[in-house]
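One structure, as structure tokens, below. Some questions next.
The complex appears here without one of its protein chains, the remainder shown in place.
For reference, chains read A and B in written order, and residue numbers begin at 1 within each chain.
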Amino acid sequence: MKPRFDAFVVGMFLALAISAPSDAARSLQDYRYFRSLSIDMQGRVPTRTELTDFERTDFDVDNWVESKLSTSGYEDRIRRIYLDPLRPALSTIFPFVTSVVLRRHSIQVEGGTTANVYWRNGQRRKRDSTDGIFCLGEADTGLKFPRTGNPTGTAKPVTKAILDQYTVKVKPWWLYRDYASSAPKDLYSATTWATKYPNFAPHPALLTEADGSATTEIRVCKEEAQTAESGTIYKSGRTTTTTPADRIVPLAGDTNFAITNVGKPIYCASDTAVTNSADCGCGVGLERCSPGANNGFDPSGFVLPTKAPLGVTLPVDVGSTAQSEWTRFWWSQEVYEFIARLAREDRDFREILTSPSTVINGPLAQFYKSYQGSTCCGQGASFGYSEPQSLFDRANVPTDLLPHDTTTWKVVSDRGPNAAGILTMPIFLAKYGSRRARAHAIYGTFLCRQFVAESVELTPSTEPDLTKRPGCSTCHATLEPMSAYFARVRESDWTFLPKENFPVLETKRCNRSTPASDCRSYYDPAFTSDAGAMLLGAYASQTNADLGPRGFAEATVADPAFAECIVSTVASSFLGRIMVTDDATRLSTWKTALTSGGFRMRALIREILKSDAYRNANNLNSTLWRKEEGP
Amino acid sequence: MSSSPSRRTFLKLLSGSILASVAPMRAVADTLLSSDEFFVFIHASGGWDVMLFADPRNEAKGIIMPPSTANTTTTGIRRWVNSPLGDGSSSFSMVQPSGSKIVFGPAIGNLADHYDRITLVNGLAMNTVSHPDGTAFSSTGRHLAGGRSPASSIDTVIANELGVEQLLPSISVAFPSYVAGNINARAMPLKVDAIGSVGKVLTRTPNQEPSATRDAVTVLLTDEARELAKQAYYADAYEGLALQYEALRGMLDGNLKDAFTDASLRTKYPMFNYKGTFQGPRCVNLAFALEAMTRNIARCIGLSFAGFDTHASNYDDHAATQQEMFDALAQLIVQLESTKHPTKNSSTLADHTHILVFSDFCRTPQINLRSGRDHYPNNSAIVLSPKFRSNVCFGSTDPEQLLPSATFKAALGMRAPAPPDLLATFIAAFGVDPTPYMRDGEVIKELLT
Partner (left out) sequence: MRFEASVLLLMLACSKTPEPTPVVRATSTPVNAIPGHESLREDTTHKEGPRLMVAETYMRSYLAIFGGLSPLDSQAALVGAGATRDNNLFDRWADYLAALGMPDYKSDIDRSAQTNALMVAAFERTGIALCDRAVENDLRGSRPVDQRIVFAFEGGPEVASDTAFATRFDIVHRTFLGYPAELAPTTNRTSKFYNLYKQAKANQTAPDAGRFRLTADEAAWAAVCYALIRHPEFHFY
């Protein structure tokens, strides 16, 4: 009988260095094992050259496996285990369309030319005819402009003087690498940038003028072109909302926030600033805004991979996408890179939930620096919340990453005090929009538990507390306190609600006797009494609400089920089957391997790959086994 | 691999005298088996608001905040007739076509015209408000366990029992198809993300090599798979592959590539509203179903309509989203009624097509703080099948909280019906014993003809 690569003895492999004797011929099982290792560790079948190496007498499988533990194939393998249940990608069902979007109108100009003019919805302007909408009005163009879509009326050419009065020319970030310089020169080139900055490709319509010539600078409304980091709060003096004859979009009266805070400084990278300050623009090179090639709700913006199962550097399909896809696309990649880093550096796997760090590239740096505040702060301004406190502190965003740096990924060691692994990444918060969905996703993926109330009868009840309500309590007694950890992160959003502005129990503005109209956006009427109003989602655990996502992360990794779940999930992926009762011993051994080394994934993977369960996934029936093994 | 031929055994028993004394199954015993039936399963993905179509509510009662002009865009909802609520807004008037014993909400659209084909089931107890779990529960009758479904979905079950001889036993276009347990490999759902993919995958280049060569390869591989299966402790995967190799030849001979392109389907079936705002593109899947049935190549077709997860102010469009789906479904019925069955000359497709429409769960009776409706553990389902009693509404919910009522006389007493009951009934309607597939379901005899 030929020497066997895989003796059918439990644990024997652990003691064997796989260096075949000099006359060894590999058995079929040996080859199958090597092929399995290649599939799992390299993501492909072995090449003939690798087989030849494997057949050499001095080939050491242990060393081979060890060398593969630091490759991209291994990162990919580990990442897939968690991407499959988390599915961190979003379709247009989550439209990231905020005040960062620059749309454009094509305007007839005297002399018979057409100009594309970029603008953003909601931009405050001191002309009533254009405040909050496009910067050229009916008197200038003969047209009335809606918030999105085509204008109405009979167009007349705008004079050059008017055009120059209300618009300016800018060399924006999507056309120039050195957009921040005083005289940008490094113009976008489809041929050279494709190599230097893969996957950075503005939509063709952003690169061409109406006359067909190449775009080298764009015309944008003057207010949007402003570059200051902060502006001042503007008050128009209007007390009511009206719709003047030259507009189709109503002209709003001043908000209480504007009236109360007029003249005070405001940080420009927030929606509150856009809608309350006439001197907050899109920043240097328009870096706080996202370009759109038309006047639609979510205009075309970039050409991006639309299908990339092997990673964004190896797309299988590339196409024009709406501007919002640019942001959603890179949000996904943050999770991909974050998990890959955990695998690459063999970091404590608990960091997937607890780490304050992340990995970002240029587009993500731009988002965290300039876009993330665009969903803040809405009616929060009434609570004194007008400058976003982010889950990712913009002060910690690397300053040397430019939007074009698609392949340069930098570690940010500390995003800020509220950051926690994937839990505070926009893709997770948007994919799992509600507090309960967020808690449920983590509960299932990292504790391997499900909420199932098989046959509980639901009876009518007026009890608003789902931890008590008959039938509901079966699941919600657990779920509600967990979802409370997310009470300070707005639903379908990443805006953080700080304690200073939003105490868990609000006693001044939102209590039952004197409710303010904007209370319902933040406080739960079902849990409001004369004593105060409860922050939305916090009723089941005020403590958890204040602990936030980081508290949830700490509680989850401290749960004994966390390690068991990791081991079970990873083993299930490598063995290709569900773990069953018979696996208890090996799962326990593997759990020790994982935890004793500080939750290092490589220790677990080594044990699995060397185990009899993995090696002997032979699937041979007993008759054949006896024949192969001999008497 | 065993294909769980429960139908054959079941029918053998049904035909004998033994079963004649088994009273609970008598209704099933009268059912004729047939392999000339077609099945369309539709998942309204996201959780629909049943108050707008199946379990209509137009009064503020208890915790119920009915659909109204204050929360719903009613423009374009053809059957919406204002019924004042007294607070300045208006809900709708109930929709009950002449002759209909079913009362609908206004979003039912043109489907209301087919009340005489509809079996409506209300008050389905879901016991879940999680999308994955609700979806799995509705399509398999079992809740997820460890994130996986412990049971096969209804399309897989029916394909396993009635479809393995068919060219495409079960085709699943973004439908929540699951496989668990002892299922014939031929019945594995053929999953695609878009119908056009079917044509592309089945295209073969005519001037590259003779089909005889491809067939020879397939024969060799089938032989290899069978031999590997003999050596295997778990033979299912290899045996399944052998069956699938064999099936491939038939699929390639079916000349399907041209028929199942998006463009050809739109051209051949122009009656569907492909330009609909909410469901337009998905109508091509109904055209596919129609073509597949006309050609007699598919047994089960699983489809999905999306856009129902309206937690926020997008609830405004929920009624319109439903109406487009139900209009499309009504159009499908019209086509089925006017299309001859491919093998039964005296019948139309409508006589032998069975449609089940369900969702993850329903939406809360209250409007939430974001002007939308959240998840709620109640549900409704629509069956359009000659095997079911039609113009019937079974099950109900309580008037103040929209919770399922105990209307089903089950073995252990009255309780609310649940998805496994409906699925078991559906399976039993075709002479198949549901027991091996539907652990928790009991046949609702009242629903069957």
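Keep this in mind: a residue touches a chain if its C-beta (ideal position, glycine included) is under 8 Å from a C-beta of that chain, and two chains touch if they have at least 3 such contacts.
What you are looking at is a predicted structure, and each value in this text was computed from that prediction instead of being measured.
Chemist: For the chain that's been dropped from view, list the shown partners it touches.
Modeler: The undisplayed chain, in the complete complex, is in contact with A, B.
Chemist: Just name the one of B:W80, B:F104, B:F137 or B:Y245 that touches the chain not displayed here.
Modeler: B:Y245
Chemist: Taking the full complex into account, find the residue in A:A139, A:A214 or A:V316 that is in contact with the omitted chain.
Modeler: Candidates A:A139, A:A214 or A:V316; residue touching the omitted chain: A:V316.
Chemist: Which positions on chain A touch the chain that was left off?
Modeler: Residues in contact with the chain left out: 8, 26-28, 31-32, 34-36, 38-39, 42-48, 51, 76, 80, 83-84, 87-91, 306-307, 309-310, 314-318, 332, 575-577, 612-613, 616-619, 622, 624-626, 629, 631.
Chemist: Write the list of chain B residues that the hidden chain touches.
Modeler: Against the missing chain, chain B presents residues 6, 9-10, 13, 18-19, 21-22, 168, 171, 174, 179, 185-186, 188-194, 196-198, 200-210, 212-214, 216-218, 220-221, 223-225, 227-228, 231-234, 236-238, 240-241, 244-245, 247-248, 251-252, 433, 435-436.
FYI, only the chains that are shown with their structure count from here on.
Chemist: Taking the touch rule as given, give the residues of chain A at its contact with chain B in the complex, in rising order.
Modeler: Spelled out, the residues of chain A in touch with chain B are 85, 433-434, 440, 444, 448, 450-462, 471-472, 491-492, 520-521, 524-525, 536, 578, 619-622, 624.
Chemist: List the residues on chain B that touch chain A in their complex, please.
Modeler: Listed in rising order, the residues are 62-63, 125, 127-128, 130, 133, 143-148, 230-234, 311-312, 369-370, 374, 377-378, 398, 400-401, 403-404, 406, 415-416.
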